[in-house]
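Presented below is the structure to which this report refers.
Shown here: the complex without one of its protein chains, the others still in place.
First chain written, first letter: the chains are A, B, C, D, E, F and G, and each begins at residue 1.
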Amino acid sequence: MKITGLIVTILVGGLLIYAAADFPAWSDPNSPASTYLSPHFIEKTMEETSVPNIVTAVLADYRSFDTMFETTVIFSAGVAVFILLRTFRRKEPEARHYRHVLTGVTMRIKEGKLPPSDDFERIDTLWTPPDLIIKTVCRLLIPFIQIFGLYVIAHGHHSPGGGFQGGVILGASIIVLAISHNLRTVVKRMSEKLDAVLCAVGVLIYAGTGALCLLLGLNFMDYSALASVLFVDPIMARSHGILIVEIGVGIAVMCTMVWIYSNVSSRGRYEQGL
Amino acid sequence: MDTIFMYCSLYVAFLMLLSLYRGLVGPTVLDRMICVNAIGSKTTVVLVLIGLLYHRVDMFVDIALAYAMLNFVAVLAASRYFQKRKGLHDEV
Amino acid sequence: MSDLISIIVANYNYWIYITLMMIGLYAMIAKNNLVKKIVGMNIFQTAIILFYVSIGVKKGATIPILQHGHGHGAHTVVHAVDYVNPLPHVLMLTAIVVGVATLGVALALAIRVYDRYNTLEEDELLAQIREK
Amino acid sequence: MIWPIDLAILTLVVIVGIGALMVKDLLGAAILFGAYSFMMCLLWTVMGAVDVAFTEASVGAGVSTVFFVGAVFRTSRRTKD
Amino acid sequence: MDIIVCLFLFAGLFFFTGGAVGILRFPDFYSRLHPAGKLDTLGLLLSLIGLALFNLHHFSLGALLTSAKIILIVVFVFLASPTATHAIVDAGVRAGLAPWTKGEERR
Amino acid sequence: METITSIKPLLAVLVSLLITPLLISSKAPNVRETWTFVAAAVKFLIVLSMLPTVLKGTEIVYTIAEVVPGVAIKFRVDALGMLFALVASSLWIITSAYSIGYMRGLKEHSQTRYFCFFALALSATIGVAFSANLLTLYLFYEMLSFATYPLVTHHQDREARSSGRKYLLYIVGTSIGLVLPAMLISYNLTGTLEFGKQGFLAGAGASKPLIGLLLVMLVFGFAKAAIMPLHSWLPAAMVAPTPVSALLHAVAVVKVGVFSVVRVLTGVFGTDLLLSFNFGTAIILVASVTILVGSFVALSQDGLKRLLAFSTIAQLSYIVLGVGLLSPKGMTGGMVHIAMHAFGKITLFFCAGAIFVATGKKNISEMVGIGRRMPVTMTAFFIASLSIIGMPPCGGFISKWYLVLGSLEAHQMPVLFVLLTSSLLNAAYFMPFVYKAFFCVPKEAMFENTVQEAPPFCVVPLVITALISIVLLFYPQPFLRLASMMVQGITGV
Amino acid sequence: MNKQEQEKKSFFFYPFLATFIIMFGVWVLLSGKFDLFHISLGLISCAIVSYLSADLLFPSPKIGGLLGQWARFVRYIPWLMIEIMKANLHVTYLVFHPRMMELIDPRIVKFQSKLTSDLALVTFANSITLTPGTITVDVSLDGDFKVHAIDKASGDPLPGEMEARISKAFGED
Partner (left out) sequence: MSHNYPALIVVVPLLSALVISVAGWVNKRLCFPIAFAALAVAAYSSVGLLFRVLDEGVIVYKLGGWDPPMGIAYYVDHLNGLVLTVVSVVALLNLIASKKSIEEEFPEKTGPFYTLYILMVTGLLGIVVTGDAFNLYVLLEIAALTGYGLLAMGEERAPLASLNYLYMGTIGACFYLLGVGYLYIVTGSLNMVDIAGILPSLYQSKAVLAAFIICMVGVWLKMAFFPLHAWLPNAYTYAPSAASSLIAPLVTKVMIYVMIRLILTVFTPEFSFNVLAVSDAIVWLAVIAVVMGAILALAERNNLKKMLTYIIVAEVGYMVGGAWLGNRTGMTGAILHIVNDALMTLCVFLVVGNIVYKVKGAGFDDLKGLFRKMPFTMGAFVVGAISMIGVPPTCGFFSKWYLISGAIQAGHYGFMVALLFSSLVNVVLFFRVFEICYYEPFSDHHGHGHDHHPEPMDEAPLSMLVPLYVVGAILVLVGLYTGDIVDQIIQFAIPKGLV
């Protein structure tokens, strides 16, 4: 295998090096790529969509169709990971572990019995007490991470960022919660069902916006059709349309990241999470 | 001033290379974690420096901030591994 | 000869991208461990992203966010030469997302494989399959 | 585009990339892969691709590494190469 | 003004250097964490303060906010860095790594 | 020549195809067999109804779909096709009756399947007879191959399995390996596949080697004709139940092969082209070898059905030989031989089957004295063997006669020799058996005492076919006329 | 379970408000745009975050006295900064010292802190980590500290002045 790999690699590399000799010089302002399409984007974005961040404008408007499918890719990855890993345990294990929340006493209970009082929480076999420092600091930081994520989504028009980045940051904030506490805490806050539904809803917001444009009589994804709904002029409508789809992307990405994480890290058994 | 910033960045990059030694050589996974943590904080500075070089620092701080936040997540996750799986070397 | 050298020097980004890609490709083919292959796959993907982003670079240009563009319909003239080419960036955002999605699925599959065979080494896997 | 920094970081990228593949421990590989993402993020910034850099930062550091660690946690750290 | 900025920056870089060298030189994982956890944090603090100051050169509300954001990074790192350090050291302890004591071989 | 468009050819093909769901769904055997008879009768009537039109010199044409530019799935009823269809559809009725007797007599399993595929095979046969171009012919030819496979392997034992394999290998292998490329090459040469009066390849201006290659591919490609190197599937296929063997040898399969070869020689290449390149001799040579070798091998066979199989191999090449003579008389003889041989050979097989039903014996050596126990069957056998040998008072004489005339016409004296030798050989392998059957006393305990004639469903058909064989000597008009019309169309004589 | 659910259902107004205000402060800092559109986006975002995570920032519904606590905490920071500077200089000295290996003498120091609240303990632990030559290895809920010190000089003064200042800052005297 190693030899094959080496040969293939060298062949591919040789081909690429051979072809790279014909490239326009690196960072040449007059290369075809820089002179053919991009000037239009750079010069007309502000006029046509009123969004200073050209990347956002191109991403969510000119090539919004790509981005819709990009979100779908994430969504389908989420579903794929779910369908691959999630195991619904129908049979409870014989003995379960419970821990008293206030005192930290752990106990083992046979199947069919319930813990003596409501103060007990269910823990898994690999349970270790959460570290105080990490737990506390993360608890304090998570809201800030979240507000930052939302900020990134909301300000995608003016500064780098947008739905995807914001969504990942939001997702990361919840992953931090899972890491610093445990997966059960996360599931308690955000049930699996909610998570899964929100994934779809996020993409649905995106695709639905496009479909709305279609219903309003213009082409799919032509946000200027939204002008009549949002009561603004068509160019501003494009800008707002971009924001709406970015929010959709944000929701979808956040939930999918959490979904994938919880499945991967727990091998599909949420009661035994990382 | 730009020149200074540029040389600073280069210098930080050099420092990263130094820290990377631990990342590559080890000897334990934890040393690699230290390395990544160290590289993370240096990267944050480089990001801001590059922002200043572009004269658009307002655009770059967001990245740096996100970076600082998420670097922390990665390290936490890696260390979480050892909370659950005892033993520096894997069960072979 | 000096031409060649100048080409080599001027296009170093492309050379590095080819190097990275070769590393990734080699790892994907030759590595024995499934997760290592996934790492190689990611390196391979980032190499391509590097290539695209390199296309977008323009000498003396700034990041593709308009500087004075607050409020819509602003009439300040924008020169294309001042900003790097945004299109590759857009494409690569998509590619990164695809990359992370693929990573997720690949890891899930690796976990399933491990569940079944209790190893991630390809040769051991094949040996187990052959035994049956 | 600031080419000296660019070149320096490119070198680092290659080194970290090779490192991540050579390490004989999957957790280490995952961690080094995180470092690789950091480098890539820096690289995009240097080339002026801020949005790409932002994405790489959030994905590479925040998500990819965590996924890797999660997967390694659920499988094994052992690797022969 | 530039001089102050440079001063901060160089101080920061000095500590960074210390961190990097410390990681290389110290004998074991626990002692390596000292330079890595502390010197880097301080280096970051100093250099970012310097850069924030530099950013205030052309004073405006935007610049002020940007500088404030840079400071926010510092605050964040000050919360996060010791935690991360602690997490790593905790991992080391749980992994069963014995600390280096005087007289042993380098590890 | 006039043509009229009519759906009748399609109907003739479809009748037996559409009957299959009825056959499958019918619960009682009697219902099933009634349907078979109905279909057979309808089919025969449809074919018969076209006969006057054809005899008037009009062709009936029906196009289903144009599948490839210039080539359609298309039916055309001309004299030759009519001849063949007439033989096939009339014999189906008789074979059906015989099948009932045979299958019930032996309590065979999977009778529904048997009747279904029988019907399918007949559809394909009629399709081949009526096809207007090479593609349609190929279509039905393949359909026939696959429809007869379950019939050949009806017994589902190991022997059936291996002969089934052999059958498929030869038949499908040659059709895909030789016919298909030849067809495509000629299509690419000419842009059409329509059978013409003088062959569509004639005007293509192809070189002699290419034409020769195509000739080889097409003649040997239709391996159902069992021309010599590709004949060995036929004896192997004798493991099938006897009605199937009858179908294979007399009606459907081998005749389809020969018919296809005749079609190819006349419709694709055309006599003029063959004459001009002097390929006739080559065909004659191959056919003669097959005739002689086939007959010689038949001499040494002990299994009755195997003997008949080798006899068939030899007899089929008469037809090829006749066409290969490229003279009007010879071609007429060859074409008429399709009919004559069919009636004769089917009788022989029916007899073999009847003997098997009655006694369970398969080998000639075990049948000494059987003529006394089964006089009707053996008489029919005798008549049919006369027909095959080519002696009056049977139809076989007419075709042989024409062949002899044809060889004289074509100045091919060696052919005369071949014909005579082969007739002698035919006599040599049939007559001893007939003699033994009637005049020798069986050894003790060779037959149980209860051996009687086979059930009436078996006996009646074979009597009918034997009688037809005789009738054909005196009244060969429809077949002779059709053949000569065809030859007239081709050669203008 | 019942009790917890009940708790969750009752809406804590004060933590929500406090979180909202803090978040909005951060938002303004981050955003830098003061038109109506962005402000309203900010309000919505802050509401979302407060709704989701108010209980993380303020685990108990009682938030009185927090303001004063924070004010004292701010006064603690400059002192900490100076300490950190000193600490770092010390470590830097060690790092660059040619005979470093002879100077350092790592050890684990254990002591019992009298701090009680989580936040105070964490602050203390993090301060220890940031200051010279010491890293908190483990803290238990009862205040048992395990500290890794790089040399004798760094480890000795613990808990020392720092604990006092922190306990003052958190009002735990």
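Operating definition for what follows: a residue touches a chain if its C-beta (ideal position, glycine included) is under 8 Å from a C-beta of that chain, and two chains touch if they have at least 3 such contacts.
These numbers were taken from a predicted model, which means no experiment stands behind them.
Remark: the absent chain touches shown chains A, C, F in the intact complex.
In the complete complex, the hidden chain is touched by one of F:Ala40, F:Val54, F:Ala121 or F:Leu135, namely F:Leu135. Interface note: of A:Tyr62, A:Tyr151 or A:Phe164, the residue touching the hidden chain in the full complex is A:Tyr62.
For chain A, the residues touching the absent chain in the complete assembly are 15-16, 18-24, 31-38, 40-41, 61-66, 68-70, 72-73, 75-77, 79-84, 86, 88, 193, 196-197, 199-201, 203-204, 207-208, 210-211, 214, 218-224. Where chain C meets the omitted chain, the residues involved are 21, 25, 28, 34, 37, 41, 44-45, 48, 51-52, 55, 87-88, 91, 94-95, 98, 101-102, 105-106, 109-110, 112-113, 116-117, 125, 129. Although one chain is hidden here, its contacts on chain F can still be listed: residues 64-69, 72-73, 106-109, 135, 138-139, 142-143, 146, 149-150, 153, 155-159, 161, 164-165, 168-169, 172-173, 176-177, 180-181, 184-185, 187-188.
By our rule, only the chains that are shown with their structure count from here on.
Looking at the partners of chain B and chain F together, they share no chain.
Common neighbours of chain A and chain F, by the contact definition above: there are none.
Greatest centre-to-centre distance from chain A is found for F, with centres as Cα means. Judged by contacting C-beta pairs, the busier of the interfaces A-D and B-E is B-E. Farthest chain from chain G, judged by C-alpha centroids: F. Inter-chain centre distance (chain E to chain G, centres taken as mean C-alpha positions): 17 Å. Centroids built from CA atoms put chain E at 30 Å from chain C. Chain C has residues 12-13, 19, 32, 54, 56-65, 67, 88-89, 93, 97, 100, 104, 107-108, 111 in contact with two or more other chains.
Residue positions of chain E touching 2 or more other chains, listed in rising order: 19, 21, 33, 37, 41, 62, 65-66, 69, 72, 76, 79-81, 83, 85-87, 90.
Listing the residues of chain C that touch chain A in their complex gives 7, 10-15, 18-19, 21-22, 25-26, 28-30, 32, 54-61, 63-67, 69-70, 72-74, 78-83, 85-91, 93-94, 97-98, 100-102, 104-105, 107-109, 111-112, 115. Note for the complex: chain E touches chain G at residues 14-15, 18-19, 21-22, 25-28, 30-31, 33-35, 37-39, 41-42, 61-62, 65-66, 68-69, 72, 78-79, 81-83, 85-86, 89-90, 93, 99-102, 106.
Chain contact summary for the complex, chain B toward chain D: residues 6, 9-10, 13-14, 16-17, 20, 23-24, 26, 29, 32-33, 35-36, 39-40, 43, 46-47, 50-51, 53-54, 59-60, 62-63, 66-67, 69-71, 73-74, 77-78, 80-81, 84-85, 89-92.
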